[in-house]
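Sharing a structure, written as structure tokens. Questions coming.
Let's turn to subunit A:
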Amino acid sequence: MTSPGDAAPVKPPPSFSPGVPRGASKTRYPNQRRDSSPSLDADLAESRVASPTPPLSATTSELPIRSASPRTPSFRSSTPQLARSSLGSPVDGRFEGSEEIRSLIIRSFSPVVGVYASADTDELVRQKGFAGGFWQLIRPFGETIPGKLVIRDSVGASRSWEDYGVRFVDLGNNNQSPPESSGGRSSPLAHAEEVLEKQLGSLDDPLGGSLYPKDFLGLPSTSPLYKLYLRQLLSIASATPHETFRHPVACVIAISSRNTAPLETLRRLYADTNNGDKRVPDWIHPEYLRYYVLVHDEDRDDITDSTKLYDQMKRHFGLHCHLLRLRSNQCVVTDDDSVQVPECEWLSPSERLYGRTEPLVDLDTGGLPHVFESDVMAIKAFVRELVAQSVVPYMENRVAVWNDQVASRRRGISGRFMSMSRRWAGFGSGSRSSLTSGGASGNYDTAHGYYKSDAPEAVLRKMADFAFMLRDWKLSASTYELLRSDYANDKAWKYHAGAYEMSAVSMLLSPSSMGTKVKIDAIDQMLETASYSYLTRCSDAPNTLRCLTLAMELLKSRGGSAVESAAKWAMRVMDQGLAGSIGQGLFSERISACYAARNAVPGMKWGSRRRKAGMWSVFAADLWLRLGKPSLASAALEEAERLYADVLQGDGAFSMPEMQTFIDNLRHAVKVEYLEARGLDTRDETATAAALGTEETSEQLDRRKNRKSLVVNPLDSGLSPTQGMRDNDNAADDDFERA
Partner candidate 1 sequence: MSSTTKASRIGEELWKTRVDKVNAELVTLTYGTIVAQLCQDYDGNYQEVNKQLEKMGYNIGMRLIEDFLAKSNIGRCANFRETADMISKVGFRIFLNIAPTVTNWTSDNNQFSLVFDENPLADFVELPDDGRAQDELWFSNILCGVLRGALEMVQMQIEAHFVSDVLRGDDATEMRVSLVRYIEDEMPPEEE
Partner candidate 2 sequence: MSYYFTILSPTDVPLFNIAFGTSKSGGDGIARFRFPDTAQYMNQFIIHSSLDMVEEAQWMNGNMYLKHIDTYPPASAYISAFLTPSGARFLLLHQPPHAAGPNANAGGGGGGGGIGGSSSILGGSFAAGSSAARASASSIAANPTSPQTEEAVRQFMAEVYENYVKTVMNPFYRQGMEIRSAVFRSRVTAAGRKWL
């Protein structure tokens, strides 16, 4: 028999308060969580997942680095007390969340820049402790371009972005998969699920409290676990013919100052990418920007030689060159000016699984290598110059050219007419089709399932994708729209799905097209088509899932009646079994969040979707419990209580008896599993009661008399069903939800 004192450290999970108003106990819990697991401070865990830069930003303040966390301070209330007292609607906090997700989605469609370094360059970087060579060194820095980046759209208007980035991929170790393999549905999704499993497992604390950080208003923000999941989904795609987001926009060709025949090497590397073994497949446009980098070894080589060589490079290769000065010595933590390399935000599921030692486990060093501060400065400057002065202008230029040469002809009267009469022949780079009958353009290679990169359909898609990555969603939307019928005529279903998908996504991102009902309906229709083509015609589960998830998040961020659509698509995801078991739980929570984002009509009590939101949180809790994650279940239940608080009567009870029974059972089962996870013997009633700091009340005895155990759990039978538990300290916090 355990004495009450022995069991004292265990804190009750938040949702075990059947007899008290269910909107209570919001402030109490997060604090206790931190008390009980200081090593897993919620904010720390959050920052590790979401924002790679904090370790750096402190030391590189002279550069205009923005915090990688998209939660910009301006969204945060400067007067939390006030905000909290006006807590009728928790939307302020949610708005912040939706901006964050939106930025995440936008950033996931970043231009891809290949990296192809000479052996001597990789060797130099390997000396610094980066086994992956030059690519591994610069990769994390591409994800966030320091400072603002100005992009000009197709009509000449400029807009500056703070969260722009590019994706560096390693050309030397080619990861472009052939089109066939991307159709395999299970593996990337299964990997994503596995990553989540690992992430959950890595938190040894069964509370898992850090997975659900509350912001300091006590309101739940988007769960980092979900953000991880979303990032996974958006990182799955490898280069495929039907979309060009993963096709290289540019390629960094790097040599080092150690190279004895630098110009020849550069030429050879270029030749490799052009027609050597690094040549891109037929379906990738072979013309992309080459950017030449000379890596200067600060520790061993003479800068004057390098400068001379650099001038030579500029003469031979033009302006797209950069001299990158790096130290070749390895940096250790103890060095004065050592800086931790930021973690890559965008790792594909398989990379997360098999790539490196999991840095999330080790909180002290993070398992991430360190570099000298001067190196970080140099790389950041290089990346910024690469993107701001070469990549973006190049893309702007290509969009303008293609728009002029291909799209405008297609858009014009004659283009439309020719399209209608199905007799238009290749424009642009002139792949004239001979087979013009039957509505198909003949450019589509049915046997291999792709358009050659110079076919107008492919060029237009590339142009639309460029416009999309340049965040000119108006242009991209209209271009995708042009393509949809072409792809349908050719029965190029994956292209077809992709065009509909991105058409909808572009419209949702485009700031002007605020969601009228008609527009939402049109978007719903596009999504329906896209998901049908992806899933039914192409059996492409990952892309279906991506498409529907994007749809859900962007519709949700629109607010208003769009959240109904958002929830609908999320339900579709669950319905079609696209998500794994953890994914199901996350999507349930997401549906709840969608509904919760709908506000009541101002001044009225109606118009919100709190009951629906609450219901889905309950479902999420149930799913988590089935997955053996009582801490997640507990958090979801807590959220459900918060959501239901507005619509329930004063006593916090559901008027519908079976609902009440179900929730009581759920609450009870969560408690049992939770205690079990804490290693507490739930059969020991005294200890349990003491550990929970509970008392029994007759009211609860009445309510619980008839219930049956929800879970099949041998321990459960040991716990008296009349053992109503209650948190003593709940009452203190009651008033703010009800006020």
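Candidate entries met the following condition: all candidates are chains of the complex that A comes from, given by their letters.
Rule of thumb we're sticking to: a contact is a pair of C-beta atoms (placed from the backbone, for glycine too) under 8 Å apart; a residue touches a chain by one contact, two chains touch by 3 or more; residues count from 1.
Bear in mind that the values here come from a model prediction, so they are computed numbers and not experimental data.
For subunit A, the touching partner in this complex, chosen from 1 or 2, is 2.
Taken in their complex, subunit A has these residues touching candidate 2: 185-186, 189-190, 193, 535-536, 539, 541, 568, 571-572, 574-581, 583-584, 595, 601, 604-612, 614-615, 618-619, 622-623, 626-627, 647, 649, 654-659, 661-662.
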